[in-house]
Structure formats: structure tokens, C-alpha cells
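Left out: one protein chain. Kept in place: all the others.
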Amino acid sequence: MTAYLTIRDVAKSYGRATALRRIDMEIARGEFLTLLGPSGSGKTTLLRILAGLLEPDRGALVLDGRDITRSPAWERDIGLVFQNYALFPHMDVRGNVGFGLEMRGIGGAEAARRIDEALDTVSMRDYGARRPSELSGGQQQRIAIARAIAIKPRLLLLDEPLSNLDAVLRQSVRVELRELHQRTGLTTVMVTHDQVEALTLADRVALMDGGELLQIDPPERLYECPASAFAAGFLGSPPANLLSVEPHSEAGAIRLCGALWRPTGPAAAALSGLRGPARLALRPETLRLLAEPAPGAIPGRMKAVEYMGGERLAHVAIDGAAPGTPALLVRGAGALADPGQLVYVLPGSVTGVFDTDSGARLAPAQAGV
Amino acid sequence: MRRFALSGFTILVVLFTIAPLLVLVFSSFDDGKFFRFPPRELSLRWFRAAFASAEYRSSLFNSAVVGLLATIISVTLGTAAALGLQRGALKSRAALEMVLLAPLTLPLVIWAIALLQIYAWLGIGGTLPGLVLAHATFTLPFSVRVMLATLSAIDPGLELAARSLGARPWRAFARITLPLALPGLATSAALSFFISFNDVIVSTFIAGSSWMTFPVRLYSQLRGQGIDPTTLAIGTMVIASILIVVALSELFSRKALRT
Partner (left out) sequence: MTARGPASWLTAPGVALIACVFLAPFALLVAMSFWSQPNGTLLVDPTPTLVNYERIFSDGYYLRGLGRTLWLSLVTVAVSVVLGFPVAFWIARRAGRLRRLTMAVMLLPIVCGALLPTLGLVNLLSPLGIVNGTLKSLGLIDRSIPLLGTQTGILIGLVQAFLPMMVLPLVAVLDRLPPSYEEAAKSLGARPAQVWRRVVLPLAAPGLIAGSVLVFCASLTSFVTPQILGQGKIATFAAMTWQQASLVLDWPFASALAMVMLGLMAALGGAVLVLRRGARS
């Protein structure tokens, strides 16, 4: 991969609070990257540094071979779509879309042509004379995108672009964003805290937490092979069960949340090298609920079943688990089991085994690493 | 750099805004009969003179009485009006609000000239009721504004919750809304009192010799004889009491927010 945008050793703090610890990242030309993380993870800070609205304490940004670390926002040619759209209320739609062109000294027929082009891209050609206040949220968002791409930016930044839209609209705009990216080929960085957005839109997802970049990978890999306990516990709805595991004196047995368990299959393989306490991540949809005991199954008692439309989410209390252990979540279509019933949970695959303290991945080894 | 310049500029302008008051306080401690800079000697001479002067004492007393009575009317009517605006029918709200806030936008001098003549016909020129009525009128919009802001910050769901728990509307208001509005009530009372206490623009037209307020006395003295350093000491004490009230209300409202 040849880097189009390089983020090297970027850090930022506000007084004593560290917003970004040390970020290194490379983004390819034409890539769609999402910055995913909980609030306070530093993703927005990084986006603002890219846009030139914040100056990093140290580090460098190189865009298309040019160091832009110290260039002011107005010289970067970077399109930015704000969470609240930030459409200028005193200008009409064409005034907004043409603002960047005007700043570049482009006027007359050329400007009109490019405004039309940008409005066509978001199918808003007929709305040119409207004021932002006369547009719906979804329409405002399209105009904000049109305004950002009208300047033919070298990089398109999207700050939580879908968060102010309702659920139905969000889904259709998501598809449109993907199409827009394919049509324009613009290198795009999008900030979001919504994992569905991140996973569905991006070529690669950069997962951030506490001002650090935890993992940057294609969506499938991030989901199926998380590099850290945090990643396993952040992605998925509900996210992976994180269970404490310890070696047991008995061969082939494991202490699972304090209870004895004899794993088989992939679980046994993943836990074979276990030396000390660790955390086992099992995704709810990879678990199977059985009514009868089976080899490798974890015995437990059904606490509650939530019907989620088409499928159910079972909360299972592991038999003999230490007090305070959260229930094991199992997602599936089965209608099995009433609360109070004895059940057996069989892991189909293992998402990962992680170090208890550092959260680093211990097993199974990541393919290709 | 740019932000630094803006902050510096702001500090300078803020200083300019309070400089006259700072100078007033500073010069009240100067020993001389005529203030000169740099000062020669500092003393509390003018403060002693202020306490000793029966003339100033009586005018200060008049100002305080007018201020207190006007404040009671202003806060009571202002709170009621704010409640009515907030909870009443919406269609007339804009017009009613405009009427209630009119004294903030129309110049008081012009009003005072008209009031002077009306008071003369009614025979209440220079009387306590006349002064109180006028002061209550021009301080009312401040009470309305503060109470509107205070009431709109209170979640209307709280009073409904109290009613659902069995409180009758009046009790729900007295037990829930009123205590929560207390900081706002204190603020509007302080604002009304000091604006009334320090008013010269209206009072100079309608105050007579029997109910001479302190600013009116000070104004005529300034036009005639120039500055009497005793008034500087009194001014300092007025400013000090304003600052004390502001500091207290800040403390009070922070405590109210915490609980």
C-alpha cells in the first residue's frame, strides 16, 4: 500500500488532559476509512487536526507527498462535513455550495457549472435557491456534502454525518455515502461512534480508545479477529462475552469464572496454551443452546430470554460461577428454554483469548501476522 | 497569537468599563479635600465624615426605603407576570412581554418629563408613594426578565410529578417551583433594589425636598459645588455592598445547584 495520507506520531493534549497519545496511520488513495470509538476516544480530535482546525502538539501530517502539518485550514483543500452541517444560514444553497469556489477566485460560468455538478452528485439540483432553514435534516446533509466536494478536495472528512438523522433515513444515506464514494473516488475519513456505520461503510476501520489507535483493519477482520479485549467488547450487539479463564490442575480442564469446564474443539485449541489468568471472548451468535449435556458445553441456568424480533437473546447464569459474574449472552433463533431451566452452552468458535491486564491478544494467533 | 490579542483587548475594555468605579473606590481613601494623582496620604477621614453627616444619612435612608418598597412591588408583580407569560395562553404572549419590557427600550428621561407633570396634577410629586410607584415601574422589567429565565430553566415535569404524588396545584407550586426559583428571586430583588437605589435619571425629576434620595442630592451637589469627598466614601460603600450581594448570590446559587 502506498500511503496517500500519512499521520506520523501525532499527539495532542488540552492542559493536563491527553486527547491523543501517539497516532501513526497510513491511508491509501481512494480509501474509505472510519475512525470508530466511544466518546472521548480522540477520534474527533484527530479529524480536527486533519482538517487544520486544531494544531497537534507534535507529529506530522503528509498529504499526497506534501507536509501539511503547519498549513492553515484554508490552504489545505480538505472538504469537511460537520455533524450539525454548519450551513451558512444567511446564504442560499447555491451560495453555500459556491462559497469554497468563491474563496478560490472561481466565479461566473465555471462556478455555476461546478455548483450544478456538486448538486447533481447529491441529487439536489432543484433546491439551489432555498435557504438552509427551508430544508429537512437529510437535505441539509446532502448540501453540506455538496459544499465539501464542490472544491474538489484532496481529502473528504465526515464528522458523525449520520448522527442527526432518524433511523430510517440513516440507512438510506449510508448506502448513498458508499455510492458517492465509489463514484467520486475521494479519499474519505469518517468519524463515528456507531459500529454499524463503521463496519458497513469503511474499507478499513481504525478503532480508537483513550486517545490511542488500538487496531486498524478491514471490518471483517476487526470483528472476527479483534486485537484486544476492548475491541472484542466494543464491537457487536450485544458485544462479545468476556469471561475470566484460569488454568486448572486437572488436565484438559479450565476454571471458567470459578467453575470447572472441559472445553472441546476450537475452544480447547485456543485455551491449550493458557499459563495464567486470561479473558476468553465468545460472541453471542457463535454460541449454541442445548437442552442436554454435551462434551465441551458450559452448564448453566436460564435467567431470562429477550425476544428481539426474529431471534432471541438468552441470559444464562453459569453453574458454579463466582458471585458477581455477569450472565452469558446467547443469541439465536431457538425457542428453547424457559427461565429457571437447566441449559448447556456450546461454543462454536472462539473470538479470542486476551491478557487480563493489558488486554492484548494471546490466542488464537491472528492469521497472517 | 490572535486569541491572545483578543483576550488582551477584552481585558483592556473590561478595565475601561470598571475603571471609573475603581478610581472612585481608590480616591475615597485619599486624605485631601481635592483628589490628586498620585495621592498624598491615605486615610479613612471621609468614611468618618460620611457616618457623621446627618444630611447624607437621611438621604441614604430615603433611598433605602424607596428601594425596598419598590423592590417588593417589582419582584411580586414581576414573578406573577413571568408565571403568567410562561404558563398562560400563548397567543398574546409576545404583546404582553413587549408591554412588560417597555421601560428597558424607551428612554426614561422622556418618560420622567411626562410623569413630572402627571404627578403634579395628581399631587403626588415629591412624595414617597410617587417615588415608589415610579421606581417599581422601571425596575419591573428587570424582575420579569430574571424570573422568566429562572422559570424556564425549571423542568415543568417536576411540578406535574408532585401533582401525581398527590399535591394540589398550589402546594406543588409552593413546594417545588418556588424553592427552585429562590436564586432567581434573590437576583431580581438585588437587581431591583440597587437600580432603584442608584437611580438619578427619573428621581431628579420627581423627588422633592421632603423625599430627597441620595443620588438626587449628589447630582445637585456635583452640578453646584463639585465633588465632596464624603460622597466618594459613600459611593465606595454602595459599590462594596453591591459586590457583597453579588458574591453572596453566587455562593447561594452554586449551593442551590449542588443540592
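Letters are used for the chains, namely A and B, taken in the order the chains are written, and counting of residues starts over at 1 for each.
FYI, contacts are C-beta pairs under 8 Å (C-beta built on N, C-alpha and C of every residue); 3 or more make two chains touch, one makes a residue touch a chain.
Source: prediction; values computed, not measured.
> One chain isn't displayed here. Which of the visible ones does it touch?
A, B
> Using the touch definition from the top, which of B:Leu140, B:Ile176 or B:Ala189 touches the missing chain?
B:Leu140
> Who touches the missing chain here, B:Ala49, B:Ala102 or B:Ala167?
If we include the chain that is not displayed, B:Ala102 is the one touching it.
> Go through subunit A and note every residue touching the omitted chain.
Residue positions of subunit A that touch the missing chain: 51-53, 72-80, 82-84, 86-90, 99-100, 103-104, 147-148, 151.
> What is the set of subunit B residues that contact the non-displayed chain in the whole complex?
On the side of subunit B, residues 2, 6-7, 9-10, 13-14, 16-25, 27, 34-38, 73, 77-78, 80-81, 83-85, 87-89, 92, 96, 99-100, 102-103, 105-111, 113-118, 120, 133-134, 136-138, 140-141, 144, 169, 191, 194-195, 197-201, 204-205, 215, 218-219, 222-223, 226-227, 231-232, 235, 238-239, 242, 246, 250 touch the unshown chain.
Methods note: only the chains that are shown with their structure count from here on.
> Measuring centre to centre with CA averages, how many angstrom lie between subunit A and subunit B?
A distance of 55 Å separates the two centres.
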